[in-house]
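Missing here is one protein chain; the remaining ones are kept as they sit in the complex.
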Amino acid sequence: MSNFTHFNQQGRARMVDISEKNDSVRTAEAISSVMMSPEVHDKIVNQQLEKGDVLAVAQVAGIMAAKNTWNIIPMCHPIPLKGIDISFDWEKDDGQVRLVIRAAVKTKGSTGVEMEALTSASVCALTVYDMCKALDKGLVIGPTYLSQKTGGKNGDYKRDKSASLNVGVRT
Amino acid sequence: MSNFTHFNQQGRARMVDISEKNDSVRTAEAISSVMMSPEVHDKIVNQQLEKGDVLAVAQVAGIMAAKNTWNIIPMCHPIPLKGIDISFDWEKDDGQVRLVIRAAVKTKGSTGVEMEALTSASVCALTVYDMCKALDKGLVIGPTYLSQKTGGKNGDYKRDKSASLNVGVRT
Amino acid sequence: MSNFTHFNQQGRARMVDISEKNDSVRTAEAISSVMMSPEVHDKIVNQQLEKGDVLAVAQVAGIMAAKNTWNIIPMCHPIPLKGIDISFDWEKDDGQVRLVIRAAVKTKGSTGVEMEALTSASVCALTVYDMCKALDKGLVIGPTYLSQKTGGKNGDYKRDKSASLNVGVRT
Amino acid sequence: MSNFTHFNQQGRARMVDISEKNDSVRTAEAISSVMMSPEVHDKIVNQQLEKGDVLAVAQVAGIMAAKNTWNIIPMCHPIPLKGIDISFDWEKDDGQVRLVIRAAVKTKGSTGVEMEALTSASVCALTVYDMCKALDKGLVIGPTYLSQKTGGKNGDYKRDKSASLNVGVRT
Amino acid sequence: MSNFTHFNQQGRARMVDISEKNDSVRTAEAISSVMMSPEVHDKIVNQQLEKGDVLAVAQVAGIMAAKNTWNIIPMCHPIPLKGIDISFDWEKDDGQVRLVIRAAVKTKGSTGVEMEALTSASVCALTVYDMCKALDKGLVIGPTYLSQKTGGKNGDYKRDKSASLNVGVRT
Partner (left out) sequence: MSNFTHFNQQGRARMVDISEKNDSVRTAEAISSVMMSPEVHDKIVNQQLEKGDVLAVAQVAGIMAAKNTWNIIPMCHPIPLKGIDISFDWEKDDGQVRLVIRAAVKTKGSTGVEMEALTSASVCALTVYDMCKALDKGLVIGPTYLSQKTGGKNGDYKRDKSASLNVGVRT
């Protein structure tokens, strides 16, 4: 079936063939965050938001999104996820408070789970926004990025801590 | 049915009652971005990526995600989307190139479409990452935020351009 | 289009025509339950289960299922849900403990939300089972039934408290 | 990745790591039921319901729900289902008629299919309710429980026939 | 929000703005078919296929697909379907037998349901193929087309019976 061995000459989208790759354990961890005022932070911690316990709902959303990544990201392969874990940290950041979200995903499959980790962390952050937006529509999500991965032919990846990006907000 | 008129005393999640709110035209626009090296930028523009035309696929993904927001974000109400439009801009940013993604969503419904716009922009950015990750796993998504909204009881919102956030990357 | 005005003469399935019915506020409340040993009850209340906070996760699952009812139950109409609220009660029952689940759903639509309430309560109970099954596979779900509804052409419904059913378990 | 080897110290939800478990054939069978009046039973058997052939539609719904269990139950792992079979029996029960639903599910995967069988039987019962609710809103679903499972590290399970539960209906 | 009033200058995809259009009753009917040998026809009619009653399953699949059209077809608007009806006819055709599938869909919404009818008929035909493919992989689906629509600003449409197309099969 020539479609799979040659390049798609029409330059359009395809889900690339990974049937030659072996199943192995692979992990990925992605980080996102939500920047908020101390007032919003307090309402979350004290569970005073009308929609419910923000972090509990966000964590469930992030886990379900990881499982649905193949359905949300068009060229992603469906792979059997074996474990998903999301954790939260609070950091003070220049008069604001940042909720740091880490999503760790594990598979035993034939391709990596970077997209599952990134999608999980992103949806977790979006859910935090949704639960808090009645208080403040100015919350900022991200930056969102891959912090590390293990397994697969190309080996492990760990983001260089010194790599920093000047990321501003525009309107 | 007392559950709807009183506060959920167990402090857990609920989809809040909006049956009193009227249908009206509402819009929201969210912004996300993907920061990349000039090399990745060139491959996107010249359509040299194995998975296909990055921006075309990302745009479709963002539109489909907007329609699925109620299914991805647990406490979101399902509302009838009337229009979705995603546009791209390229900006030079400190030796890197930033793809700026704007997702505009419109409804004629009884609640706003902020989450639909934010989810759309986020999934669009995630798809860009997916299409390019074979080249570079260090791409950074976001920040992602609401730039404006119109309609609804609480009136319009426009993000203050001067509001800036010092958002760094950690590992 | 005769298909809609006459009976489907082939006796097969159809989603019946409700285009003549007007939009109005309608509510429904369904009840399900999970019967468990005091030991499982204690683990839930003390949050000692490996998969996490049972009731928090179950509540999110029940809310998301209510929104997906039209997709789970083949002949159900898609209708715009306006509010969903799930609450829990514990009852002692013959040496066992019963978790009683009440799911209340509200719409402003052209058909009732009985199925949304029943599906929500059922999925909430199934999720409780899932979170606890490592401890005990003998948990029993239900009975599950409609406790009341309001709105719609046929008027309100309230289950007769004295109606009882002798429901045993067989293998 | 410490998240997977240590307990989630924040006590929140996670999809537990099953990457160490081997693929093997596993089966599970769950039972649910719908209690109805003889009049409703007769309409089902004679295919006189406006929405169509009740059991045919319910069976399809149950099979599709089994495949979607990982998407309906938040902490469930996606696993490759290899077979699904739903069967029905009618029983007289104290002047009423009970439709007994058995859902049998088979996989060759790394975790059991108890949730798939229970979700399948539940959705099958909910669909029966939906198809009949124009006649009678008082139908009662369940109890729903696991009748047996085979395969997996913890071995087989078979529900003790003598275990009975006094399950009443409340309003 | 200029994105909605001006043309998308980047020539890419968008879900066009229909917020100006009024809700009204609209219907559409699409036709598909499956061409098969008399042997396959007999197995269907006599319900001798291992996967079950072909037409019953196909009808459920077609109804569920109509409701999911907005999720399957990227630029389709989500609209509230009010009724779906699928009927079958058998025709002899040049030594073969053709199963003709008619899918009729009704909405009270702000855009037409042509895509819902076409998707419904197509999925119904695909399901027939799936149920029969163990017998014969040579079944041919379609042609599939819109036979009529009513309602909407552009008025009614009825396919000209004399319009015929010479549609061959190639390999």
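Just so it is clear, A, B, C, D and E label the chains in written order, and each chain counts residues from 1 on its own.
The rule is short, and it goes like this: contacts are C-beta pairs under 8 Å (C-beta built on N, C-alpha and C of every residue); 3 or more make two chains touch, one makes a residue touch a chain.
All values reported here derive from a predicted model rather than from experimental measurement.
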For this session: For the chain that's been dropped from view, list the shown partners it touches.
Result: A, B, D, E
Exercise. Of E:I44, E:A103 or E:L146, which one is in contact with the hidden chain?
Worked result: E:L146
Problem set entry | Of A:P80, A:G112 or A:P143, the one touching the omitted chain in the full complex | A:P80
Exercise. So which of D:I84, D:V97 or D:L139 would be touching the chain we can't see?
Worked result: D:I84
For this session: Touching the hidden chain in the full complex, which residues of chain D are there? Just list them.
Result: 25, 27, 29, 55-56, 59-60, 63-64, 66-68, 80-88, 102, 104, 106-108, 148, 150
Problem set entry | On chain B, residues whose C-beta touches the chain left out of the figure | 52-53, 56-57, 59-61, 64
Seminar exercise, completed: Note that chain A touches the absent chain at residues 1, 3-4, 8, 10, 12-19, 70-71, 74-75, 77-80, 109-110
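The rule is simple: only the chains that are shown with their structure count from here on.
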Exercise. Higher C-beta contact count, D-E or C-E?
Worked result: C-E
Problem set entry | Most widely separated chain from chain B, with each centre as the mean of CA atoms | D
Exercise. Which integer distance in Å separates the CA centroid of chain A from that of chain D?
Worked result: 32
For this session: State, to the nearest whole Å, the distance from the C-alpha centre of chain A to the C-alpha centre of chain B.
Result: 14
Problem set entry | chain D: positions in contact with at least two other chains | 8, 12-16, 52-53, 56-57, 60-61, 64, 74-75
Exercise. Name the touching chain pairs, would you?
Worked result: A-B, A-C, A-D, B-C, B-E, C-D, C-E, D-E
